[in-house]
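Excluded from the complex is one protein chain; the other protein chains are retained at their positions.
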């Protein structure tokens, strides 16, 4: 049974590593721009890195939930492809945002689209399963 | 086996859609009140919308984890009912908070109570399963 989810698990671990990487980047930015906790404001360069990580963290559970629902109820292979695209989009979002406020927009639209696809696939798969089970 | 969780999955997708809706509301509020990222402060109207979404996002994983634990270890039907009530409470919380600081309190108490029920059902179901397995 684990083979039906092992690739979803692998993408999730990749996502965990990405989130850890973003958090380390915030710690480095705190040192570089001398912004000690509990402060969350400072030079715009710091604030962009801080918010980039905060935004990715906010969406991370949403991403993982939709990845697993799409993978279990629709197709593991397609969910995995979307998952990798999403993580790549978030990587570019983080670095784009760190460079400039504008820089976050392209990757944001990209990862938002992938996120919508995952939610749609999850919804479709769940609807089909419900029809099979209850009709 | 999927029929034992398909309704939990459906409620989770509803929750994902609700979170997406809250995020879109923050984007609209950023435009309306001209609060460009990385700023998170501005007129109180904006800050209430921003914090409403931040608060819902903070509790979203907690909600989903307790929904699934209660649904798998206690009862899918009862967990689903609590889940729908919670999402309804959070919808009212978001709009109540957006209108006034006071406006968030009623729905907050409501969804907090439902959240506690979900955690209690999860705890009860897990305790019973542990007793069956280990005693």
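In order of appearance the chains are A and B, and numbering begins at 1 in each one.
As a convention for this text, a residue touches a chain if its C-beta (ideal position, glycine included) is under 8 Å from a C-beta of that chain, and two chains touch if they have at least 3 such contacts.
Here the structure is a predicted model, which means the values were calculated and not measured.
Against the chain not displayed here, chain A makes contact via residues 2-3, 6-7, 9-10, 12-13, 16-17, 19-20, 36-40, 54, 57, 60-61, 64. For chain B, the residues touching the absent chain in the complete assembly are 44, 47-48, 50-51, 58, 61-62, 65-66, 69, 72-73, 97, 101, 104, 115-116, 119, 122-123, 126, 129-130, 133.
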